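There's a structure below that I have some questions on.
A single protein chain has been omitted; all remaining protein chains appear in their positions.
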Amino acid sequence: MRRVAVVGAGMTLFRHRMLETGKEMAFEASRMALDQAGLDIKDVDSVVLGSAPDAFDGVHMKGEYLLDGAGGTCKPYTRVYVGGGTGVFVPIAAWWQVASGVADIVLVVGEEKMSPLLPHPQYAFWSIFDPILERPLGVTLLWIFSLEMRRYMHVYNVKEEDIALVAVKNKRNALDHPAAQLAANITVDDVLKSEPICWPVKRLDVSPTSDGAAAVVLASEDVARRITDDPVWITGVGWNVDSTYWTNRDLCYPEYLEKAANMAYRMAHISDPKKEIDFAEVYDPFDYKELHHMEGLQLARRGEAPKLTREGVTQRDGDLPINPSGGLLGVGNPIAAAGMMKIAEVFWQLRGEAGKRQVKKPVRRGLAQAWGDLMQVGTVVIMER
Amino acid sequence: MSLPDGLRNTAQAKNWVDSLPLSYKYSAGVSGQRFAEGLKQGKILGSKCSKCGETFLPPSLYCPNCFVYSSDYVEIPPYGKIYSFAEADGKAIALIRFHGVTGGLIHVVKRPSAGRLKIGLRVSAVFRPTEQRKGDLTDIEFFEIRPHS
Partner (left out) sequence: MESKKTLPGTPIAGAEWDNEVYSFRKHSVQLRYAWDAGSAVSGFLEGLKEGRILGRRCNRCMRVLVPPRAFCERCFRSTDEWVEVKDTGKINTYSVSYVNNDASRRDKPLIVAVIEIDEASPGMGFLHVLGEVEPSKVHVDMKVKAVWKPRDERVGAITDIKYFKPLEV
């Protein structure tokens, strides 16, 4: 296997609604990533795009529709999809190509335009449920998250206050992110008193729906050494999918994520992730998911993540900064682009380019993770300077 | 593959019928917005790339060849040629191309009072009166055959 480097990253603003079409957002993020890498579209051997269900954009064959905006015209081009896990799966699918020698330079693009769907993007999620056994009950996406959150709270005796701390931290971190949609200084009390949507989930426990795009450029070692003094290496990748029978699973521990993480840790020769990972961008569409995922990633023992959060360990100046970008809760959640935002953040942090968001301790190794489908997929990328 | 025995006779296969009604509101995009504003003013706007010099219709925020921001929006004279056409429901729909422009417009062509539609015929855009224009392609009512083409 060849070594694979990240050599550039770019993204658009994340906003509830954008004038740009999906193609235009994909172009803007891709152009910025190519500019940072000092590359022209002609240098790009292959393009991998990620985007969530077509039902959001309201364009079927969305991959093909977005092709020219992603710079993929008449190139080897692929769209990959694993629900909300897509954003961190796109670079994995691009990594295969560079590691195997199929391509030297791959443009990696995540795009999501959720705003077209009326009356609310939430409605598209209805179609992911079993049409016979679940939809007749009036199921919504929020049900499954709140059911998972409730189970997590029950098993480890976690308080809503502890979970709210994650929303407070991430929305505050996002104040320093130029793309942020929901950056704010809020208190635990604000979260607890926000409107209940699907108890225990309240308004401020949830990330918004968003339009946006993000992109990175991957290169082989030869190319990376030639074009940059500061490559960031992808040293581990992992992915894993559990069954869609989500009502038959342990809802308080994401076993599929543990398996995905272990796959990436083996590749990166990591035996004690809590000590060896310097910081992480974990998937946080809901505040409890950050805790859930820290545990699945074994960055915390089972049930320990709320305690680490309370003690400030996961703050930017803590021992294990989690979501220094501001995460989905603060920066926004254009699904596939949100996962790619995390990849870009790890890249910028490792290069010391994160500005006011830069974590306090020196960092050499970071992790990005995403999650999705019917609460069943984990995708993990480890990067090193 | 056959069904397991216990399953085969127990139940009649069933259908579950339901619907998925979806409504969308699409934004025109940055270049689409410029195009729409042009149409309202009775203009057909394309985008030009300063790197390769190509002009595109409909206009694009970026050059699909060079993958750089388009440098300019340019007005395209409303005279074109029928590149290909199809007839359905008594209407003729054509792909109309313009001199020196990549791309083109799909639109309705008004039949000539004498003779037949042909590939290569010269056509010109007929805009609706200003007050009827909405900022979309229907602001052009149709294309008509230019005399002596």
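Read from first to last, the chains carry the letters A and B; within each, the first residue is number 1.
Note that in this section a contact is a pair of C-beta atoms (placed from the backbone, for glycine too) under 8 Å apart; a residue touches a chain by one contact, two chains touch by 3 or more.
These numbers were taken from a predicted model, which means no experiment stands behind them.
Considering the whole complex, the residue from A:Val6, A:Met32, A:Val82 or A:Val237 that touches the absent chain is A:Met32.
Summary of contacts with the chain left out: across A:Arg249, A:His293, A:Arg316 or A:Lys342, the touching residue is A:Arg249. The missing chain, though absent from the display, is touched by one residue of A:Ala99, A:Leu175 or A:Ile197; that residue is A:Ile197.
Residues touching the missing chain, restricted to chain B, are 3-4, 6-8, 10-28, 30, 32-33, 36-37, 135-136 (touch as defined at the top).
Within chain A, the residues in touch with the undisplayed chain are 9, 11-13, 15-20, 25, 28-29, 32, 36, 58, 115, 119-120, 122-123, 125-126, 131-134, 136-140, 142-143, 146-151, 154, 178-179, 195-201, 212, 243, 245, 247-251, 348, 353-356.
Definition applied: only the chains that are shown with their structure count from here on.
Mean C-alpha position of chain A lies 36 Å from that of chain B.
If you check the complex, the residues on chain B that touch chain A are 16, 18, 20, 22-33, 61-62, 64, 66-69. Partner chain B is touched in their complex by these residues of chain A: 17-21, 23-24, 27-28, 30-31, 34, 40-41, 55, 58, 68-69, 71, 73, 115-119, 123-124, 126-127, 131-132, 135-136.
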